[in-house]
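Removed from the display is one protein chain of the complex; every other protein chain stays in position.
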Amino acid sequence: MSPRARIPLFLVSLAGLAALLGFGVAGLPAFGDYHGPYGLVLNQVVLGERHTTNVVAAVVFDYRGFDTLGEELMLFAAVAATALILREAREEEARQVLDAVRSEPVRLAGLSAVPVVVLLGLFVVAFGYLTPGGGFQGGTVVALGLLLVYLAAEHRAYRRLTPTAVVDVFEGGGAAAFVGLALGALAGGLAFQENFLPLGKIGALTSGGSIPLLNWATAIEVTAAFLLLFGEFLEEVMVERGR
Amino acid sequence: MSYLPYALAVWLLVVGLYGVVTSRHLVHLVVSLTVAQSSTYVLLLAVGYRKHATAPIFKGIPLGTKATDPVVQALTLTDVVVSVAVLALLLAVAVQVHVREGTLDPDEIPAVRG
Partner (left out) sequence: MIPLQVAALVLVGAGGLAVVLARDLLRQALLNSFYGLQLVVLFLVFQAPDVALSALAVGGGAAPLVILATLAKLRSREERRR
């Protein structure tokens, strides 16, 4: 079918889809008219059952931990596939390219922001189950802080800071730690991924049972996955630059 | 007015699909797919919203305060982070298509062989 004839046919079917979706969505309760019941139950119960003040983190790592396991393995698979595709077809390694940022104020401001951003990311991870945050958010921030080294200085500095062998080990280790903690509960006679550590005082860093451990395993895996992703894409750009 | 967020979710999906179908460059197609994906985030969060409610974080806030639904927020936040990895995978495939075929126009790329 020619492209010219495809567009009107597509617009007609798009109108049909929009009408069907509109009909479906009109059956939902009005915005703000929340009936529950799971949200209402969880908001009442989590503080007493898990001693964490961030109910969303408790849901991510404990009540719906199986979904998070699936999401983490999805992240792992996507990054592994990207690395496979890009490394397979790369014809040569990136040669030494002089792409250093030459403006001194930019280097100074950028490089002095790197430890601040990394510390902020670690803070978001560490207190993720007490205040808004968590392994996913904080892991991305730490990876972006290390990417700032490339943006403020040069690619060679980023490469030296994140060698592929080390980053690969951390990524696999993070995913394995998550699965290991989930299976460890099984080995101890509990249900798969059940919370097996003692719950602490509400509001302290040692509360939540095994939630902090899963939190850190996720943060390590997400950081390493993003560092790997950025490294592969930057390597592609540098290979072109060197030609 | 109270159905505006749901209408926005349908609008974003329709706009994203239009961008995917009428695209003439694979990278443009992938970014339009991101817009279509964000419609699901808006729909999920709109379903979980409660009027005059606060976020489901209870540090310093007494138990029993009205809060929004934490389950949909948990689903959405992992989704947002993983969607970037999938975006990177799609862009790597687009780069490979350019290496193999030399063009990124979806209409000119020949069908898969073999």
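Note that the chains take the letters A and B in the order they are written out, and that residue 1 is the start of every chain.
Here, contacts are C-beta pairs under 8 Å (C-beta built on N, C-alpha and C of every residue); 3 or more make two chains touch, one makes a residue touch a chain.
This is a predicted model, so every value here is computed, not measured.
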item: Hidden-chain contact residue, picked from the options A:F76, A:F136 or A:W216; value: A:F136
item: Touching residue (missing chain; options A:L147, A:A177 or A:A219); value: A:L147
item: Residues in chain A touching the chain absent from view; value: 31-32, 54, 56-57, 124, 132-134, 136-137, 140-141, 143-144, 147, 226, 229-230, 233-234, 236-237, 240-241, 243
item: Hidden partner interface residues of chain B, rising order; value: 1-2, 4-5, 8, 11-12, 15-16, 18-19, 25, 27-28, 31-32, 34-35, 38, 41-42, 45-46, 48-49, 53-55, 57, 67-68, 73-74, 76-77, 80-81, 83-84, 87-88, 91, 94-95, 98-99, 102, 104
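Simple rule for what comes next: only the chains that are shown with their structure count from here on.
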item: Rounded Å distance, chain A centre to chain B centre (Cα mean); value: 15
item: Contacting residues of chain A [partner chain B, same complex]; value: 3, 6-7, 10, 14, 17-18, 21-22, 25-26, 28, 30-34, 36, 38-39, 42-44, 46-47, 53-56, 58-60, 63-64, 67-68, 71, 74-75, 78-79, 81-82, 85-86, 89, 130-132, 134, 136-137, 140, 203, 222, 225, 229, 232-233, 236
item: List of chain B residues in touch with chain A within their complex; value: 2-7, 9-10, 13-14, 17-18, 21-22, 43, 46-51, 53, 55-59, 63-64, 67-75, 77-79, 81-82, 85-86, 88-89, 91-93, 95-96, 99, 107
